[in-house]
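What follows is a set of notes on a single structure, which appears directly below.
Here the complex is missing one protein chain, while the rest keep their positions.
Per-chain residue numbering starts at 1, and chain names A, B, C, D and E are given in the order in which the chains are listed.
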Amino acid sequence: MTRVLVINPNSSTDVTASMDRGLDPIRAVCNLSIESVTLPEGPPGIETQAHIDSVVLPVAALIKREAADAYVIACFSDPGLALAREVTAKPVVGIAESSFQMALGLGYRFGIVSIRSVSIPRHLRYVRQVGLSDRIAGDRAIDVGVTELGGASVIDRVVEVGRQLRDEDGADVLILGCAGMGHWREKAEQALGIPVIDPTQAAVSRSVALVSLGYDKVA
Amino acid sequence: MTRVLVINPNSSTDVTASMDRGLDPIRAVCNLSIESVTLPEGPPGIETQAHIDSVVLPVAALIKREAADAYVIACFSDPGLALAREVTAKPVVGIAESSFQMALGLGYRFGIVSIRSVSIPRHLRYVRQVGLSDRIAGDRAIDVGVTELGGASVIDRVVEVGRQLRDEDGADVLILGCAGMGHWREKAEQALGIPVIDPTQAAVSRSVALVSLGYDKVA
Amino acid sequence: MTRVLVINPNSSTDVTASMDRGLDPIRAVCNLSIESVTLPEGPPGIETQAHIDSVVLPVAALIKREAADAYVIACFSDPGLALAREVTAKPVVGIAESSFQMALGLGYRFGIVSIRSVSIPRHLRYVRQVGLSDRIAGDRAIDVGVTELGGASVIDRVVEVGRQLRDEDGADVLILGCAGMGHWREKAEQALGIPVIDPTQAAVSRSVALVSLGYDKVA
Amino acid sequence: MTRVLVINPNSSTDVTASMDRGLDPIRAVCNLSIESVTLPEGPPGIETQAHIDSVVLPVAALIKREAADAYVIACFSDPGLALAREVTAKPVVGIAESSFQMALGLGYRFGIVSIRSVSIPRHLRYVRQVGLSDRIAGDRAIDVGVTELGGASVIDRVVEVGRQLRDEDGADVLILGCAGMGHWREKAEQALGIPVIDPTQAAVSRSVALVSLGYDKVA
Amino acid sequence: MTRVLVINPNSSTDVTASMDRGLDPIRAVCNLSIESVTLPEGPPGIETQAHIDSVVLPVAALIKREAADAYVIACFSDPGLALAREVTAKPVVGIAESSFQMALGLGYRFGIVSIRSVSIPRHLRYVRQVGLSDRIAGDRAIDVGVTELGGASVIDRVVEVGRQLRDEDGADVLILGCAGMGHWREKAEQALGIPVIDPTQAAVSRSVALVSLGYDKVA
Partner (left out) sequence: MTRVLVINPNSSTDVTASMDRGLDPIRAVCNLSIESVTLPEGPPGIETQAHIDSVVLPVAALIKREAADAYVIACFSDPGLALAREVTAKPVVGIAESSFQMALGLGYRFGIVSIRSVSIPRHLRYVRQVGLSDRIAGDRAIDVGVTELGGASVIDRVVEVGRQLRDEDGADVLILGCAGMGHWREKAEQALGIPVIDPTQAAVSRSVALVSLGYDKVA
């Protein structure tokens, strides 16, 4: 059976479980094995450049040892994506780039709800790198730690920041800028009335399209 | 069962059948009813602005009378897309806009293989309208009539034009700019070595993502 | 005598008369017959996509039956412009595209005063389609019905919205985004101190230039 | 009677006469005094930055001493335009900026036929300055001296260069990049089949629009 | 010894002395003669287009009579830069363009602290001319006369305007938009916490790089 492997590059199995639950609607429609794994070598959360750079080689190693038809790197900094594409001929997608692409079909300008302010310049560099800077409305942080993302009050900050992105920055679609925030999608959509993207869902949907249509080369 | 309705706005049932066969790889993976219909009021092929404007109201009428969970307008000028989105709350996608979005994930600059030269300025206006003019490498025509697209020699022109788009214009992914050209995807990819997009496949894959993840609002 | 035919695609003769009065300053300088007609098949006001699409074929039919040296489609959604250019070899201009072009010579970033919020995404798509998205400062609606545009209090909303476009969005020239708003140009300019464009004036001035200099092909 | 004053900043009265003849079609339609004058202090032709800078103060002085309702600076480097706008409250337009604006309504990408290669970087800086670099297809020189522009063989070079701009660079409208080249417009259009702009015609047409509609502030 | 000549095109020797003191840190590191001169023909401050145009020929004349290995035109409107590059084969740099280039290496979007509001459109035209309009966050004026720039309260306005550029416009690096403001760099950086550019320092540093590496042609 065709296998899509979703790699959480941090070591928090709670985050893996939470993002995996968000993939059930895709499983309900598609006959593929969609499997989520945790990178044991990863830090508990990926918050700094040092964290990002520390998982690049381990993610590539995992891909080399785990056979699959498509791989998803499920961290919003898409760590190791370039190397992963060098070590396998199968499609490898990042959740950030996939969420940007999905956003283009749901609105004209997307807003990113980030975890931490320190990540915003990195996100903006990435949006420029993939040539979509005309399509981003803004990027604002809730400033909560990755490991606290399960807390009940987090959704209030997500909605507050989402409202600023919508009303002050002009976003008509929002991206939750962390695999661990994806489970807030439904509540955020209800509160804000515009489409909200769980980036892991976006990446897995894209993987389904790629493998069903037989595309290996991605960019 | 969830139903995706693919509307061929021209009246050529051969074109409908040809593009429908291209959807089998999606059916193999996804448990959805994907159904293709022909617009009886449409012209045999949509080649002029008069053709395009003549199907706008009939496409909207068909959508109003046929219940579905998502609609695909399967003509590369995306005729009546704005009106269709006004008459139904379900997602409606065009094959041109969907192919542009898929192209962003397969390469950096896409080339369009058009049927007729006269359509090129219209395509370019459309690419600008959706904000992607930095991502198009070029648009070149094979200059063959829509109703002759089944002819065996057509693929030679597709490959010739595709090579120009790749080598002279710098395209790293190609879009076949007509629902009736989609069946040449495999041969074109083999000859050219870069990803080639059947726009109807792109639109249906996108519809599967939209309905499985519960998005109604598209743009 | 050279004839410029100005077509109001809605059926409100009051709007036709109001916009026609705005053309007197052009008549005072130019020896051309500038004539305004009402499209009998049009709706009282063009506010929805269904309204726009309903007048496309009638506008083209009117152009085919009425000989003129240039045609102006006097509705800010420029309905049927592509088709009109296909059915006649004479220049056909829309009032929206003409107002954008005039704005480029009066300021650096233009603001659009729209009638209804629902039209704003359509305007923005159009500005992108003609490649001028770097030049638009903003688009804001007064949210008054087309048929109420003659009301005395409308100018207060126009000025209020114009002030926001000027002060918050950075517009240095304004476009009144409806043929039926053109008569507020003078009062708006006095109140705001920046150039304000009556789009029908812009389109007729452009037509005068085109016919006097012998241009048929427009874009 | 409303007066439009067209200033040739070089001292060649032949050039003044030639460009003035190109204004007759506008005079045929519009009841304005359109008058061309030669700047006695100007060099025979404006080819270097030193030439441009030498006429800035004399052009401003001429404008201060000659009353008119609108002024046209008829040299393709638009010398002294900023200063001219500072010394009079009447509209002052340059022929280069006016030709760019007219080009936007005649095609999507304009090509400039320049006299000398050395001017091309200056033209490109100017196109960027007015925010239209996405709309220029190319700029190529015929490399003939300004004072030789009356020669019969010049048109062959204009057509040759125009063909390169059209076929290699993708221009769909051409601008003759010198007041003294304007009289080749008709022959160039016949040979090339796309609109060609005489920049002095463009500037005077724009002035007619500005004065008839009562605009003082231009940009 | 290699000589960099810094030309203050206004006649205020106080401004020359003030900006010259800002060059001492460069002198401390580099073995070059860096010399500042005042243009006697200049106005006391350069605030209008007439001021700018009045110094173009005198600056070129000064460059012709003063031998140096590189020239800096130390006024933020870079007056006469094009002509200066025509009259000498040595590199000539303007302080505005040099500050834009330095800003690109210190942040992503720069803000300009201008002296007078009337200069802002001119600055914006210039930023567009050099192709950097995507990198400017904003331009705001302190509205103080050039000759009053030595006043102690000026720094308060600089900081106030800098804070608006940083917090409202999103600037992450600031440019002091006048040679006479450069001495406020240190205080502004301490108050605002982001890099601040003295444009004369930027131009002289660039000149040092150009002459040490042997570049003549600049752009």
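Annotations for the structure displayed:
Just so we're on the same page, a residue touches a chain if its C-beta (ideal position, glycine included) is under 8 Å from a C-beta of that chain, and two chains touch if they have at least 3 such contacts.
Quantities reported herein were computed from a predicted structural model and do not represent experimental measurements.
Screening E:38, E:98 or E:119 against the full complex identifies E:98 as the residue touching the chain left out. Even with one chain removed from view, chain E keeps its contact list with that chain: residues 2, 25-26, 28-32, 93, 97-98, 101-102, 104-108, 131, 134-135, 172-173, 194-195, 201, 205-206, 208-215, 217-219. Looking at chain A, the residues touching the absent chain are 48-50, 53-54, 56-57, 60, 80, 82-83, 85-87, 121-122, 125-126, 128-131, 133, 219.
By definition in this document, only the chains that are shown with their structure count from here on.
The copies chain C and chain E differ by a rotation of 120 degrees on their C-alpha atoms, rounded to the nearest 5. For the pair chain D and chain E, the fraction of shared interface numbers is greater than half, so the two copies use mostly the same residues to meet. By count of C-beta pairs in contact, A-B exceeds the other of the chain pairs A-B and B-C. In this assembly, the C-alpha centroid of chain A lies 44 Å from the C-alpha centroid of chain C.
Mean C-alpha position of chain B lies 33 Å from that of chain C.
In chain E, the residues that touch at least two other chains are 121, 133.
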